[in-house]
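One chain of protein is taken out of this complex; the other chains stay put.
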Amino acid sequence: MSVLQALDVGLAFLVFAVAAWTVFAPGPFAATVGYVVYGLLLSLVWIRLFAVDVALTEAAIGSGVTGVLLIGAAARLRGAETTPAEEALTGLTRLFAAGLCLLVAAALAAVVLLLPDQGPTLAPQSMERLPETGLGNPVTAVLIAFRSFDTMLEKVVLVLGVVGVWSLAADRYWGGAPGEARAERPEPTLAFFAQVLAPIGILVGVHVFWVGADEPGGAFQGGAILAAMWMIVMMARLTEAPQASAFWLRLALIAGPAVFLAAGVAGAVVAGGFFAYPPGLAKPLILFIETFMTFTIAVTLPMLVAGPPRREPRR
Amino acid sequence: MSDFLLATAGAILFTVAVGLVRILGGPGDADRMMAAQLIGTGGIASLLLIAAATGARGVDDVALGLAILAAFASAAFVNSGAPAEEPDPNPADDR
Amino acid sequence: MSAPTGDAPRGLKQATAARATLFLAFWLMISGWAPADLPVGLAAVAGATWTSLRLLPPGGSRVRIGSLASLVASFLRQSIVSGTDVARRALNPRLQLRPGFVTCPLRLPPGGERSAFCALSSLMPGTLPTGTDEHGALLVHCLDIGQPVAANLAAEERLFIRAVGGE
Partner (left out) sequence: MSLALDLFSIAAISAGVFFFLAGTVGLLRFPDALSRLHALTKADNLGLGLIVLGLLPRAESLLAALMLVAIWALVQLAGATAAQLIGRAVRRKGPAI
């Protein structure tokens, strides 16, 4: 066994151990931290699988967005570690749930193990048609050209998620701002961190988005890093979350999917197919769409994390 | 040389794993929070070593992203603890 | 931050230029020199500079390159001493620890410079700032309260104040 194989086996074992720990952890907070650690380890795994695009997504979403969301939620639940619904669970129900989980895991494992050695793949066709898009990164080509309708709908789902979160607000808070008011004097350590980090993070986020056309990266990863920068500035109480009724915010939330959809419809007229790109114009068009998508993702994710409005709207 | 780099990456992952056993178990949530910090620093170190050994492209950006976001979990941890003194506006009240 | 109030516009212009240059250098480092990328780079630099100026309005500090270099050198030396110190204590069979808090009054007023100094000192040997008491003095956690922590910190603070242009 070579050193590389030994490393891979060790890494896989570590991932498995942390996953198991997360499942059996004593309480929500411990499980959440385990899950954040698990996500970081997964980015290492994706690097080993040479899936750098996925590693970037895992890093940006796992440490930035979902890490903050879940740790915040777990810390909030600390006072009420067991809910009445949880207490009402009998041993039999738990056993049944565990059985169902095992069944799903076994089914997934069976699917993976029973795959033919040469799995069904569209990769050669994608690589063959890649030059027509003018892009160098096949992942971006698949996302924004070959299955663009899917990608557009995914962004619609994110916007629907924000609508869902906002709808949890009490009636009198509807249209108000989520989170706490801007502090008179922000906590100095966190404020300094945000002041220094946010501009650097903006550069990195834009770079990751822009480089995605030809190298690993893309709108989602770049947008997630930009989103994290807005989140840290809000966490440091240097700015307030915007009011949910703000027109610019609503516009920013739909800009990405709207531009994407408009490009798709225009393709039906100009290029002879819904979501078809006119030959030669594919790359600039894709980058144009991605710019708006990055912007929308950078606005949507912090709104999901900030939660429902909790203050009465100012008018 | 690349075997050496991979072996050191493995050694760091191993020490990180041993540290994780210690702090994920607590006793306090602050100890657990350190696990995220430990895996952040150790993970970036082994990431850079693996990248140098295998020559995977674009890993710099992943390391950069992880470095930028390394303190976010701790920030969320202290931030969620901060407003506990204020009364939490309870949306259930005004139905 | 002893902000000179008279030449605020000039200070703003200088700060904008300095930060934009810094961010442009960072962009070139992560993205390379290709001319096709430059428009996007300039837009990103503009965004970063705007954000930076909005979050951290320029104060009156004039960074002195010479003093800054000696601060960086001191920081590098201190982080080696710091790591070695922790390693020595951890690997010592008798575990020589006398952990506790030391109150260190600081000369830097609350603000960006003070936070920057706290960040530096948290990487220095044996000290970890954990917030301030009601008089604004720093509460520092130390691995060994037998060490002259307050004196060392005051010396580092002098070096830091010189580097950011105070005195």
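Odds and ends about this structure:
Labels A, B and C are assigned to the chains in the order they are written; within every chain, residues are numbered from 1.
The rule we apply is simple: contacts are C-beta pairs under 8 Å (C-beta built on N, C-alpha and C of every residue); 3 or more make two chains touch, one makes a residue touch a chain.
What you see is a predicted model; the values in this text were computed from it and never measured.
Every visible chain touched by the undisplayed chain in the complete complex is listed here: A, B, C. Across the interface with the omitted chain, chain C contributes residues 26, 28-30, 32, 79-80, 82-87, 89-91, 95, 97, 99, 101, 118-120, 122-123, 125-126, 128-131, 139, 141, 143. Mapped onto chain A, contacts with the missing chain fall at residues 189-190, 192-193, 196-197, 200. Taking the complete complex into account, residues 1, 4-5, 8, 11-12, 15-16, 18-19, 22-23, 27-31, 33-34, 37-38, 40-42, 44-45, 48-49, 52, 60, 63-64, 67-68, 70-71, 74-75, 77-78, 81 of chain B touch the chain not shown.
By definition in this document, only the chains that are shown with their structure count from here on.
Between chain A and chain C the centroid-to-centroid distance comes to 32 Å (mean Cα coordinates, whole Å). If each chain is reduced to the centroid of its CA atoms, chain B and chain C end up 23 Å from each other. Of all residues in chain C, those that touch two or more other chains are 30. Within chain A, residues 193, 200, 204, 207, 211 each touch two or more of the remaining chains. Considering their complex, residues 19, 23, 26-27, 30-31, 37, 40, 43-45, 47-49, 51-52, 55-56, 110-112, 114-116, 118-119 of chain C touch chain A. Partner chain A is touched in their complex by these residues of chain B: 3, 6-7, 9-10, 13-14, 17, 20, 24, 26, 29, 32-33, 35-36, 39-40, 43, 46-47, 50-51, 53-54, 56-59, 61-62, 64-66, 68-73, 75-83, 86, 89, 91, 93-95.
The touching residues of chain A, when paired with chain C in their complex, are 185, 188-189, 191-196, 198-200, 202-204, 206-207, 210-211, 229, 233, 238.
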